[in-house]
Structures are given as structure tokens and as C-alpha cells.
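So the structure is just underneath, and the comments pick up after that.
Missing here: one protein chain of the complex. Every other protein chain is in place.
Lettered A, B and C in written order, each chain numbered from 1.
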Amino acid sequence: MSLNVEHHAARRALPSEKPLRLLDNAGHAVTGAATGGFSLPDTETLLDLYRKMVVARRFDVQVTALTKQGRLATYPSAYGQEACEIGAVSAISADDWLFPTYRESVALLTRGIDPGDILKSFRGDWHSGYDQRSHRTSTQTTPLATQALHAVGLAHAARLRHDPIVALTFLGDGATSEGDAHEAFNFAAVWQTPTVFIVQNNQFAISVPLARQTHAATLADKAVGYGMPGFHVDGNDVAAMYAVTRAAVDRARAGGGPTLIEGLTYRIEAHTNSDDPTRYRPARDVEHWKRRDPIERLEKYLVSEGALTEATRSEITDAAEALAAHTRDVITTESELDPLELFDHVYARPRRALLEQRARLEAELAEAARNPR
Amino acid sequence: MSLNVEHHAARRALPSEKPLRLLDNAGHAVTGAATGGFSLPDTETLLDLYRKMVVARRFDVQVTALTKQGRLATYPSAYGQEACEIGAVSAISADDWLFPTYRESVALLTRGIDPGDILKSFRGDWHSGYDQRSHRTSTQTTPLATQALHAVGLAHAARLRHDPIVALTFLGDGATSEGDAHEAFNFAAVWQTPTVFIVQNNQFAISVPLARQTHAATLADKAVGYGMPGFHVDGNDVAAMYAVTRAAVDRARAGGGPTLIEGLTYRIEAHTNSDDPTRYRPARDVEHWKRRDPIERLEKYLVSEGALTEATRSEITDAAEALAAHTRDVITTESELDPLELFDHVYARPRRALLEQRARLEAELAEAARNPR
Amino acid sequence: MTATKTRTGADAASAPTELTMAGALNAALRDAMAEDDRVVVYGEDVGPLGGVFRVTDGLQERFGDERIWDSPLAESGIVGTAIGMAIYGMRPVVEMQFDAFSYPAFEQIVSHVAKMRNRTKGRVSLPLVVRIPCAGAIGGVEHHSDSSESYWASTPGLTVVMPSNPADAYSMLREAIESDDPVIFMEPKSRYWAKAPLALPVTTAPMDRALVVREGSDVTLIGYGPTVRTALEAADAAAEEGLSIEVVDLRSLSPFDDETVSASVRKTSRAAVIHEAAQFGGFGAEVAARVTERNFYHLAAPVLRITGFDIPYPSPKLEEYHLPTADRVLAALETWEWELA
Partner (left out) sequence: MTATKTRTGADAASAPTELTMAGALNAALRDAMAEDDRVVVYGEDVGPLGGVFRVTDGLQERFGDERIWDSPLAESGIVGTAIGMAIYGMRPVVEMQFDAFSYPAFEQIVSHVAKMRNRTKGRVSLPLVVRIPCAGAIGGVEHHSDSSESYWASTPGLTVVMPSNPADAYSMLREAIESDDPVIFMEPKSRYWAKAPLALPVTTAPMDRALVVREGSDVTLIGYGPTVRTALEAADAAAEEGLSIEVVDLRSLSPFDDETVSASVRKTSRAAVIHEAAQFGGFGAEVAARVTERNFYHLAAPVLRITGFDIPYPSPKLEEYHLPTADRVLAALETWEWELA
């Protein structure tokens, strides 16, 4: 059965060691083996990805600034990782589900979630700020790699229901070391669920470099151990991230099972605002990677193709500024929080003990209002 | 640096899909690619392995019989897996450490541990029955895959101390699905610890067949994802198990890092005495694998080589019978247990609360002795 | 679905037959699966084998392997995927083979199962059930007899229940599956083969209520799961000596039914709680603390805890010395300064 043979070969195919790319750092289209057989998306798609990246970058820079002003409790920046996140997340549709980590603010933005809602958790308002159901986007998960299993479970449920949706999940290079990453890859492969794993390899887990996370040649190599296709992709090439993820999503939707995609990128900013990267990496490494900026790369290509007019450019800039302004607005507006809500969502079925505790806090607040200190 | 290139290639080498073997099922020496470049151990070594397997088989059969008589709380038989266990464990020396599961009774026997001590836990006397330190053999671990991490930690400690020992650990096919297996493989590879992982693939995790554990072509394929050498070996060929493990042990001892070895074998008996395999596998599968018996295979080879004399054979049979008799003796002797010992080993530093509880039980026992019901 | 609705069994209203707790649980799964196709069951060995305790016996044959199947051997994976399935809208019922083998799933249970609903302001609730064959007294080798209930009960966001008899096993499991809150459903292994005549479907009291299972006037013995029987045995023996013991079966550890427990304690003015787990930090501490908080001025003596020792669970031949027995309960009651009452 040739089908089986092919299938079987795919189970053992080694990902290319050089990251697949469709655009090189100078913005030239790549041809030949280095593309892994993937083709450059059409210009309209690329323009759309460009627009999303520019807006996202502006958002990210704005939020980092607001965080430095003390407006947010914490913010894990995605600066420099826009291609990896946006390329991948643009390959799924609104009906598909996304299972992000705390790092994917720009993916969430791309998914149409309002900045204020994306940032609610980082502001310290509530643990998860947006409507997970209407956006089909699970919470920004902190316990590393745990969300990958949620993605597998949801995908499996959909498959049992013959619902042709896909679950896409992000996890970091550091997170691949966790047992849950392994269990997620394995369950997905054994159950052949429509799940796409994006390992966003930004080369650091807080201060710990990739070499202390794995001895494998690439993180995509892990796919072999699960009999699942793995791709090692230039994560700063949005075209490649989009094309490879798109192919994986299509395959998953068609019943072809899961895929592991490593996007090789770099974390330009600190891990979060409370981190001090000067302790563990030289500034020149950051400079080196800044020169591989994903937005500039695509911009060069679009400009060289004559696809990015000045009008479009200024329209995009305006959109980005508008979003930044909106972000400033929502973040500088005082949040309205009701401490009594702390008790309201713990259980679906109300509990007497919690109602009692709620009443106690209510009385305490009333007392404090009467006798402010 | 050619060293680096070689090393790098090893990180990505796919294990052979056909299990490596040195002796085929008819007991003929295998030549060519199927051997993976390993050579048949010398006759003396093979005879020694044969002797150990015969004795171990007799032991295992004896214990299963005693278990059926209700003399043990439980017994996970290793019938049919003697080559896998004994081939591997014979490749380490007395100074090396072994980290077994509950399944490795015959490996422990080979390591020189007394049957009575091996079986103490299965009799229900105490959780672990032998001297872990003098035998350099950790406890027969039940929580799956957890012991693999212990092996990595011990090996790493030895390496830091420039102590040229190796830690060998067994885990089952089912256990490879656990997060701890992944973490153990990864830590070993990143730290380049002298650890050898023997995945004893007996094709079942209680009732669950291998196909529901993995979608990979072989379990050895997992090695690729850690950048560690992996070998897929015929686990019923003791010569191959010994040769491949020996090479891995030597490499580890020389500072070459960990190796993953899958031994493909079959669990002939039930998972334990309380299992009912008729519920999940046809008798003909068992029959099929009985015809690939590891002991018969080696015996055919040794006989054809003229290496197994009748004298040796009867001497081995006698040794096996003596061991069986000894096993019967220790198991049919009432165990001497002191309930008060329950309190004595929980902490190194005695605790008042436990001394109080001990005194209470002591009084209770004295009272019961005075007034037997 | 609400907890009070009349349940339809797939093999509707049967005449009473002797059923073990394992059989009752099996019937509950069967009826829940027949009634609601969102109910799926998976875990280790739950398929063709029917579970190591046979609780899922015959279910795969009946419902096929898209409703009940063997997963890979990884507990975090089992619970983690169940979360995803529940987000989708299924009602997964997953099995941890023994208490100690739920520990790899600890992070998924504590950091997600318990917190998802709160985190999402109720937008994402997780109607899933984690079944845990629990506790000891079955001659199990190491790691097969842990009592993990205090870990779960002390985690806000979890509902933790433990039936002590076949009728409750059926009814409470049905209710757990129907609940929109995630439920840790603990099944005392030593009671799996205890029998009772049952006409299915049976609906007992709501699972969040404790029940007085034997009335008495002098002492309240509080048990759950396996120790309800211990308490009843002790009550029988005490009755011969003229001591009238009331026995409360907690049934639900979290939430805790203060009304029922406090009412009993106020009546008897003395209470003791019995469990297999070690005493220090065990669930009995919560019982003793809250009974005392709420009924201090009604208590004639401190609430006693009659429990396993503060040691790891012993090997099979020594477990009898560790477990609280009816004798030990009665001996403990002797330590009270009765004359003060």
C-alpha cells in the first residue's frame, strides 16, 4: 500500500537542519531546496501579514512603554517575534481554536482581541481578560506546556464530532523540556488529532539559552520520536511561517494529524519588564538579531516588488498609531473592579461557605467605606 | 573539526527500523547490515548469558507458581523477557548502578540479589527488600518512568566526581509515554550523563498495546529528539542486547553521553497475577511469540557451535533447580515482621509525634497479646 | 441538567438486584453515556480490559472506541486533554488508576481544572470528572493505597466526593457527570466489591449533602468512603456496651455539609472523625477544626481524629496495623474524659 509507505516515511522524516525560508534576510525570494517545497504566499497575503506585523510592533512597543510607566504588573514582550506569531496564527481561521502562552499578545491582537482585554491579566485586573469562547482563544497560559494538552484534547473532541476545526498552540523553546510538551505531542500523534504545535524558539527561557534546554540539532527533530511531521522554519520569515503553518493546518483539517513546527526567532526584549538580560547575554547578540528584523525583511521584499505604496504605508502607520492611542486610553483608564466578584466564578453551583465569605467581605468593605482610614 | 561533525551526525541518526540482531530466531549468526556493525560476543560470554537466562527462567516460573498458591501479593513475570533484561544488565559492572522497575526481577537476580530479597516487596513484607547500596541497585520502582530521572541524577553526580561509573535504567514501552521519561532523556542528553536507557518494549502496558502508546516507527526513534544515539534491538536476542548495551556503557563511561536502547520483546505472561490477558489479546499472539523464545534461540546457536555440552547443560539445570528450591524455601518461610518498625525509618531525625504513635501501637499490641480475641 | 431530575437508566427502572459498588459505578457510566453522547470515558486500561477494577467492564463493547478508549499512559496527558475536551463541550470522565498515579496530573488538576472557571469569569467551565480509585486495605504493594483526598479537598475550585456504598456510587457518579463543575470522584477500592440490592436508576441524596446513616445520642462518628463501615462496626460494638453512636457519612468532602454535621454534633456533644490517611494535615484536621469552630460551646470534649499513623502507607502485611479499625475507634473514645460531659 503506497499510502502506508508514504505515511510511514513521513513518520521518520528528519526536518531540514537549516531553517526553511521563503524570504532571505535581504528580502529576496528564496528558491530551491531551502524552501522545503513551500511557495511564497501571494502579495495580498503578504501585505496583510505586513500590516498585522507593523500594527503589532507598534502595540508591543506601546505596551512596553506603559509597563515602564508602571501601568502594568508585567509584560512579556513579543518584539522581534512578530513573524513567528503572526505568520502562524494567520494560518488558522476564526472557527479554529488557539491555545496561547503569555508571550502571544501580538498573536491575540491579530486574532482580533481588543488590547484592553489582552492586557487585563498583565494589568492585574483578572486572570484572563477576553471572551475565550467568542474568540475561540484559550487563556494566556502560564504553567509551561500545559496548554498544549488542552489543544490536543479540544482537537480530539472536534474530530470525534466530525467538526473540521483545528487547534493551534504555541509553546516556547524552554517549555519543550516539560513533561507536558512530550505528552501533548504523543497524545496528538497517537490520536491523530488536528493539532498544530508552534514551538516558538526565541532561544531563551528567561535567562537560559537553548543549548541548556536541548542537545538535539533542532527542536523540530522531536517530531520524529512521535511519528509526526516536523518543520524547522525561519521564524523571522513571516512568509515561511505562514506557508508552513498553513500546510499543516490544511493537512490537520483533512484528517492528516498533527504537525510540529519550530519557528527559530529571537527575544529582543527582556523576558518581562522585571528581567535583566544584561546578566546573561551580550548586547551584541541582540544587535545581531535586530539586524534580522522580520518586519524589515518583508518590507524590503514588498518594496522591491513595488507592492508597498506610500499610501498603503501611511495608512498602516495611521492604523498602528490609532491602535497605540487606543491602547494608551484603555490602559490609562482606571479599571473598575469589584472585589466581591472574587467569589462569583469559582463554582458553577453556588456554595454556602463562599456566600458567607462574600458577605463577610461585603460587610468589611461597607465598614471601611463608613470609616475610611 | 571532524569530531564535531561526527558527533553532530550521531545526534540525528535514525535507528534502524528493523531491530538489530546478531542471532536469528533459528539460532544462526546474522551478518551484514542487520547487525548494525555489532559483533557477536565470544562463546564464554554467551554461555554465561545462557546460564543466567536458564536460571532466571526457572526462578520466574517458580515465583509465578508460588504466586498462584497465594504466597505473594503480586508478581509481574519476566517470562520471555530474559534476553532483554539479562543481556542489558550483564553489560554493566558491579560498580555501576541499576535503576529497575517492578518488572526486572530476573535482572536483579542476575545482579546477585537473593530471591528472598527481590521478592520481599511482592510478598508484602516491606516496600523494598534488598540492600540498595551494596548492590548498587535502586528500588524496584512502581511510579512509571520516575526511576529514569534518578538514574540520570546519579550518573550526573558521578560524572561531576570523575567517578567512571554508569547508571543503567529500565523502562517499559508504556512508561515512555510519561512526562518523566521525556525529562530523563532530555536531562541526560543536555548534561551528557553516563546513562543507558533500556526501553523494554514488551508490547503491552497492562492491556494497552504499543500502537496506542506511540505513533513512532520505533521507540528508539525518540532518541533523535534529544540528540542522543538510539538503537532498535531484537530484545529476544541476548547477544544483540548485550553487545549494544555494552557499547553504550563503554561510550558512557568514556564520557560519550547517554544512549537509548529499545529491546523489542513480548510479555508472555499476564501483566501480574491479577491481570486477565484473555480480555485483550488472542492466545495465538502469545503462541507466536513463544516460538521466538530467547533461551531456545541462544541454545540452538550454542549447540550448533558445540559450545553447550551435556555436562554444562545438566550443571545449569541443577543450579536452576537449586535456586528454585531456595526460592520456595524463603517464600514458604513465614516472614518475621515487626509492626513497630513502621515508625523507625520515616525520618533520620526521630520525631516526637512518631515516637508517641509508636508507643501507642506498642501498647495496643501488648494489650492484644494479653487479651487475644 | 440539574441534580434533582429523575434519571433514566438505559436499562430503565430495573427490579432490585445485588450490585457491587464496582457494578453500580459501571451502571452509572453506562447510563450516563447512553443518555448524553457528550460523555466520553478514557484512561489507562479502561477499554478492552474494563479497568483494573472492572468499573468500565463491557462499556467499550457497547459504546465503541470513540466513546471509551485506552489513552497513552500519561496522567497529566489524560487530565490535560480532558480539559480541552471539556472546553469543546464534551463531558469527559477520566480514570487515574490509583491515587498515587494521579500525582503526575497534579499540575493540570490544581492549576487548571480547579481554576479555569474562575479565571474566565465562568465563560469556560469544565464539566469533567476525574475518577480516582482511592485508599487502601486491599493488600496493594507500594503506591497502590495512598489516600490523596486532602490534596484535592484543600484546593479551591474542586468538588471532591467519595461514596461509601453502591447506591451512592451510582447516584453520585451520575450527578458528578451532570455537574458543570469539575469533580474529583474518589472510589474506595476496598469497597468495590461490597454489595447492596439496587433498582436502577437510583437517586440518593444530592451529592453535596452528608447523611446520618445511623442515629445515636452519645457520640457522632464522622466517616467517609471506607471508614463509614468502620464507624458502623464501631457503633454496633458500642451499642452492646450501652453507648449510642450516631454515624455521619460525609459523602462530599468539598463542599462540606456543615448543617448536617453540626446538627449531629450539637445533639451528641462529642465527635470523632475517622480516615485512613495520615493524621497530620489530613482531612480530619479540617473536620475537627470546623466542627469545633461552629460548635465549641456545645462540645463536651475535643473532636478526636482516628486515622492512619503519620507514616507512608505500609506494605500489605503491615497495613492492618496502620488502618483505623472499629477496635481502635472504641479505644480512642475511651481517651475522652467522659466524666466531664
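Quick note on the criterion: a contact is a pair of C-beta atoms (placed from the backbone, for glycine too) under 8 Å apart; a residue touches a chain by one contact, two chains touch by 3 or more.
Keep in mind the model is a prediction, meaning the values are calculated, not measured.
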For the chain that is not shown, enumerate the shown chains it touches in the whole assembly. A, B, C
Given A:F38, A:Y79, A:F99 or A:F122, the correct residue touching the omitted chain is A:F122
Contact with the hidden chain, among C:L73, C:V124, C:I138 or C:A153, goes to C:A153
Hidden-chain contact residue, picked from the options B:R111, B:H156, B:H232 or B:R297: B:H156
Residue numbers in subunit A that touch the chain omitted from display: 73-74, 102, 121-128, 142-144, 174-175, 177-180, 205-208, 212-214, 274-276, 279-280, 335, 337, 339, 342-343, 346, 351, 353-354, 357, 361, 364
Touching the hidden chain in the full complex, which residues of subunit B are there? Just list them. 97, 99, 126-128, 131-133, 138-139, 143, 146, 148-158, 160-161, 167, 179-180, 183-184, 186-187, 190, 341, 344-349, 351-353
Residues of subunit C touching the missing chain are 76, 100, 103-104, 106-107, 110-111, 114-115, 118-119, 142-143, 150-151, 153-157, 254, 256, 277-278, 280-286, 288-290, 292-293, 296-297, 299, 301-305, 310-312, 337, 340
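We adopt the following convention: only the chains that are shown with their structure count from here on.
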Distance between subunit A and subunit B based on Cα centroids, please, to the nearest Å. 43
With centres defined as the mean C-alpha position, give me the subunit B-subunit C separation in Å. 37
Residue list for subunit C, restricted to those that touch at least two other chains: 71-72, 74, 76-77, 104
If I count partner chains per residue in subunit B, which residues reach a count of at least 2? 177-180, 212-214
